[in-house]
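Next up is a structure, given as structure tokens.
One protein chain omitted, others in place.
The block that comes next holds subunit A.
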């Protein structure tokens, strides 16, 4: 049994990387490994959007990530700097920046790069999924 941290740079749907990351996570937990955290960075932050609404016959990436968090306790960490730059914010940040809406909700959590550094130290493997 290994513990994994995933680092997702890839935007949802634009490239293969995000779906590959989700599939890897699902396969790993199905085989009894632990995926303790997924860190979303660069365009990968868009995986966390609450407003994601893909056609019904396509994989719903955000829901896939949420299910992983609910069933296996995987932490879904979103880089706050990369997220804010790209228009992704939770209710608290929305308020702070004077916005009337927000598009990030739990189990996704806005956090700093320090959490990525922690995840790299705390897990057996770190795997990057780029575009």
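FYI, a residue touches a chain if its C-beta (ideal position, glycine included) is under 8 Å from a C-beta of that chain, and two chains touch if they have at least 3 such contacts; residues count from 1.
The rule is short, and it goes like this: contacts and distances are computed from a predicted model.
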item	value
Per UniProt record, name of the chain withheld from view ["Sulfurtransferase complex subunit TusC", "Aspartyl/glutamyl-tRNA(Asn/Gln) amidotransferase subunit C", "Iron ABC transporter substrate-binding protein" or "S-adenosyl methyltransferase"]	"Sulfurtransferase complex subunit TusC"
Absent-chain contact - pick from A:26, A:50 or A:128	A:128
Option touching the unshown chain, where A:2, A:81 or A:95 are the choices	A:81
Sole residue of A:4, A:41, A:65 or A:108 that reaches the chain not shown, by the stated touch rule	A:41
Residues from subunit A at the interface with the omitted partner, ascending	7, 41-42, 81-82, 112-114, 116-117, 120-121, 126, 128, 130
